[in-house]
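Every protein chain of the complex appears in place save one, which is left out.
We call the chains A and B, going by the order they appear; numbering starts again at 1 in every chain.
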Amino acid sequence: MSYDPIDITLIGAKIALVFFVILTLAAYLVFAERKVLAWIQDRKGPNRVGPFGLLQPLADLIKLLTKEDFRPIGADKWLFYLAPAMAAIPAIMIFAVIPFGAPLTVFGHSVELQISDLNVGLLLFLALSSIAVYGVALGGWASNSKYALLGSIRGLAQLISYELSMGLSLVPVVMLARSFRLSDIVAAQSGCWFIVYQPLAFIIFLISIAAECKRIPFDLPEAEGELVAGFHTEYSGMRFGLFFVGEYINIIVLGGLAATFFLGGWHGPWLPPVIWFSGKVLAFAFLFIWMRGTLPRLRYDQLMHFGWKILTPLALVNILVTGWWLVLRG
Amino acid sequence: METYLFYILAVVTVIGTILAITEKHPVHAIVHLVTSFFSLAAIFFLLAAPLIAMFEVIIYAGAVMVLFMFVIMMLDPGRTDQAGRPGLRQWLLPAILGVIILVSIGVLAAGYVTAPHTSSAITVREFAVTLFRKYGVAIEIISMQLLFAVVGALYLGRRRAP
Partner (left out) sequence: MKIFSDMTALMTGMWITWKHIFRRPVTIQYPEQRRQPYPRYRARIVLTRDPEGGERCVACQLCSAACPVDCISMQPAEGDGGRRYAEWFRINFARCIFCGLCAEACPTLAIQMTPDYEICTRDIMNLIYEKEDLLIDGCGKSADYNFYRHAGIAVTQPRGNGAEELPPVDVRGLMP
């Protein structure tokens, strides 16, 4: 198979751009979260480093890099070092299939603003998010600490349970778009966003992704009131940083997916598509931060009950109803 | 390019599987097995079967192995690195079975004529049509069986009256 050098360059440029944008965005999401939480609590938030505190992420990075790289006694060396990467890398890999803008034309080449238009893009997302579970599980297990172990057991159970309802809530989307390809799903929403047809699926998906990225009210794996910091209790320095950044990357990616599946992806009137897409992602990020500032944490049995006995059956019923509707409509 | 990738992935798969069998520590064995599943999925992808590749990761690496891991973490298996290897007598039956499998693979491979290379990947639609039209009955039987298994598990796990 032969490759056009311009195509390869363009793909490389897209990967570099996406990588840079996502990492920067994740760092600033941490900052935004601290700011918004501060406003919610009538405080000012970080405002010392640089104008309005805008250089705070840089200061955090320097702090994390200069911290001691600590490994507890009895920890499983390889898995302990591997786990943070396993938490962060799948999250960023999912972005490869998300279309973040309408196709452009550069030097006579039509460039899709999407790294890889895989025909099973939606399944790739499910596969990678199920791999991300290993970061939580191995990180907690390898630390040789009871808090970390408890956190990762909780995390495992939670992520498996909510992955189910997340996957099931996406089935109606596939049924409507008749494709697993994310660009087809976006194209199918050029007229009407799927949230209009599938409000229930959207709500189930939203709740499930909140649980998937372990955000309040589903932050049981790292419940700081009970488990110190849960599965990453024993991590320090940049390894902790990887877990931390991975979580924010996850928010961005899952927000992007929610926008793609239900809010029409980059479709929107007047403004350029990329702006629409980033606006939707940031809206989801804000929603998560806002939820964190408001809601209390669920109890573990409530979490399991909610996932298995409410969300999953609802998603199944939703699939059934959508199927009937599609058949009746012909 | 694809050939080199295939060989690299094949080596990773085989080594991962061997390590998963010989590793005494269950969690390490799971990690090796997941690695092998992952490269296997990539091989499926190279063979123009992306759907199978994704299911390999979602179901085997993402669900089955995670459940194994969950169980191992819940029921601390103790010092497995001090456990002895099985004796020669236990190796006998697996060895016979292994030889049978290897021989049959060899016979099949020797008589196999390479099919003409289909350049396009199998689409999800083709896959679904084959699965549910051609093998529809088999699928239904398997799903019934899974249902029985679920009911059985529920029965076993029910709360007994005190």
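As a convention for this text, contacts are C-beta pairs under 8 Å (C-beta built on N, C-alpha and C of every residue); 3 or more make two chains touch, one makes a residue touch a chain.
Quick caveat: nothing in here was measured; it's all calculated off a predicted structure.
Note that the absent chain touches A when the full complex is taken as a whole. Taking the complete complex into account, A:D42 is the one of A:D4, A:D42, A:E68 or A:D301 that touches the chain left out. For the options A:T9, A:T24, A:S190 or A:T294, the residue in contact with the chain missing from this view is A:T294.
Residues touching the missing chain, restricted to chain A, are 36, 38-44, 290-291, 293-295 (touch as defined at the top).
Methods note: only the chains that are shown with their structure count from here on.
Note: centroid distance chain A to chain B, computed from Cα atoms, is 28 Å. Across the complex, chain B meets chain A through its residues 1-2, 27-28, 31, 34, 38, 41, 50-51, 53-55, 57-58, 61-63, 66-67, 69-70, 73-74, 121, 123-124. Contacts from chain A toward chain B in the complex involve residues 1, 76, 79, 82, 118-120, 123-124, 126-128, 130-131, 133-134, 137-138, 141, 149, 152-153, 156-157, 159-160, 163, 179-180.
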